[in-house]
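Only one protein chain is missing; all other protein chains are in place.
Then we have subunit A:
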Amino acid sequence: MAKAFRASAGIMLAPAVTLIGVFVLVPMLLTVWLSFQDWSTQTPFSEASFVGLGNFHEIFGPTSVGRDFKTALLNTAIYTALSVVLILPLSVVFGLLVYQRQVAGGTALRTVLFSTYMVPMIAVALVWSKLYAPSEGPLNQLLGLIGISPQPWLSSPRSALVSIVLLNVWQQVGYFTVLAIAGLTQIPSSLYEAATLDGANGREQFRFITLPLLRRTLLFSAVIAIINAVQVFEPVALITQGGPVGSTNVLTYHIRRVGIERAQGGLGSAMAVMLMISLIVCVSALFAFVNRKDSE
């Protein structure tokens, strides 16, 4: 009986497992295999030659290949950290504001917040590149009205990456606000009523009820925000081309330059593998941290 059950379960699972295997696992394994090869993306796989850890040695080495990769890895880490640090608190703040049922126009506000997420990145990039224009840009003109001198935004290696982060936050915060609202709806109102009767003020209710019960939602939001941030590509390709001085050269854009423009498939694959490992480590560390907090 059990044998028949296992057989039928296997048959039913086979299509999904096969699809996942073909379209997810095989490309991943292929990328890992290519990372140990010297291979031009314009030639068949059969022409790849094994170089062991040579590609990894090169991307962490002292030459321009290594220097550019390490800069791109660092830029991606900074971009990701800043995006998550800004998006998550803002999404909770906006979520709390919008979730107040008694506030008039709450639905309209939710729609406005979410609408930025629906705007195509090409339109966002076009508009923001003009907003950030150093001389005639509206942002600098607004700053001028309050006596602040013009900022270089995308034109300085010190501010270009942060400017791209702000653009990302503007576009993504609406989506994460919706997630925060979904989390808030899961918190029973009886808990707040009981806390009010016990004399807890708003700040205490937020600290001891809202935040702890939003933890799972925030974990999910953080994982999605990290994955989205690590995959950033369009604003860099459309606005800065990785410059100035490589300050916005993030890994996805750099891998495209190395793997496709220069056809260095082995090096590009080694970089992709490092990106994958970094992402797995980050997300696993985040889960471990939250699980430890839960068990405490």
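A few points about this structure:
Methods note: a residue touches a chain if its C-beta (ideal position, glycine included) is under 8 Å from a C-beta of that chain, and two chains touch if they have at least 3 such contacts; residues count from 1.
One rule holds in what follows: contacts and distances are computed from a predicted model.
Candidate names were "Transketolase", "Extracellular solute-binding protein family 1", "Tryptophan synthase beta chain" or "Chemotaxis protein CheA", and the UniProt protein name of the unshown chain is "Extracellular solute-binding protein family 1". Which of A:Val32, A:Leu74, A:Ala133 or A:Ile187 touches the hidden chain is settled by the complete complex: it is A:Ala133. Touch with the hidden chain on the side of subunit A covers residues 40-43, 63-65, 68, 129, 133-136, 152, 154-157, 237-246, 256-257, 260-263.
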